[in-house]
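Note that this complex is displayed minus one protein chain, with the remaining chains in position.
Coming up: subunit A.
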């Protein structure tokens, strides 16, 4: 029976269940926050309890777990019993993949469903890699930022393989939506963990170029700015000395619009010991209203512009300004360590 249909036949009226005595939920004498269960929900769970307590690992029990999951997809006990049955019946796990795909097409935001999917994929082994990657790809067609699906995809790559096309896939997702932070994160995941890419140091240069291009199309997009900073995560020396970073800041500041992330990155450079060029100082100058032209320290002036351009975080930028001296010290210390 397809439990999606409206004309659901109650279990009590199905001959194949006539030998089972349902076990009602014992809520005790003084239940707190009771739930007004619908009839079909309560009945399904009553039969499930009976089958579960009898440890009946049968085809009809498997079918019953499908119905229970339909009503109650968060119930981990039902899912866990389903796995016990699947193992006992030595069921074809490809059918199980279809079952999960059908459920996910209706609601893909459920931890139990994804845990179950992983269990199946793990049993199938590396042969499953392609289908799993395809499965998550289909989820992303409707919701490109689905957190569960991204977790699953990363697990598949790390445990079953399929890295070959992953960077190209990130390219494609970012082409579709340059603001997709999940895709930027996946890109970082690939360049740092893909066993064939040789790590971040080797790929940094080309990634920096790619990211700068993305930033220049939409300087208001936070994601590539964070990604760019992330490319230098363990190498602050390269961050401060790579002229591409400061040139990017200069370009965006010169355009005078959407400057907040450029200013923020510039501030980051400065506290890590970067010496600003005259061009950069000039670009900064042109952003400061004359009346505010008081501070001689470049980093302090960056904070001042941020206070004006990002008024929501004015207290934060003021605090950054007030703590500048100690931060520069930290930055210099960090530099000498590397």
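One rule holds in what follows: a residue touches a chain if its C-beta (ideal position, glycine included) is under 8 Å from a C-beta of that chain, and two chains touch if they have at least 3 such contacts; residues count from 1.
Everything below uses one rule, namely that contacts and distances are computed from a predicted model.
Novice: Just to verify: the chain that's not displayed, which of "NEDD8-activating enzyme E1 catalytic subunit", "Geranylgeranyl transferase type-1 subunit beta", "non-specific serine/threonine protein kinase" or "RNA polymerase II subunit B1 CTD phosphatase RPAP2 homolog" does UniProt list as its protein name?
Specialist: So, among "NEDD8-activating enzyme E1 catalytic subunit", "Geranylgeranyl transferase type-1 subunit beta", "non-specific serine/threonine protein kinase" or "RNA polymerase II subunit B1 CTD phosphatase RPAP2 homolog", the name matching the hidden chain's UniProt entry is "Geranylgeranyl transferase type-1 subunit beta".
Novice: Return the single residue from A:162, A:230 or A:273 that touches the missing chain.
Specialist: Reading the full complex, the residue touching the unseen chain is A:230.
Novice: Can you work out which residue in A:47, A:99 or A:150 touches the chain that's missing from view?
Specialist: A:150
Novice: Which of these touches the unseen chain: A:17, A:41 or A:163?
Specialist: With A:17, A:41 or A:163 as choices, the missing chain is touched by A:41.
Novice: Of the residues A:105, A:126, A:142 or A:315, which one touches the chain left out of the display?
Specialist: A:315
Novice: With the missing chain put back, which residues of subunit A would touch it? List them for me.
Specialist: 25-28, 30-38, 41, 45, 49, 52-53, 71-77, 80, 107, 109, 111-112, 114-115, 118-119, 145, 147, 150-151, 154, 179-182, 185, 188-189, 192-193, 221-223, 226-227, 229-230, 233, 264, 312-313, 315-316, 319, 326-327, 330, 333-334
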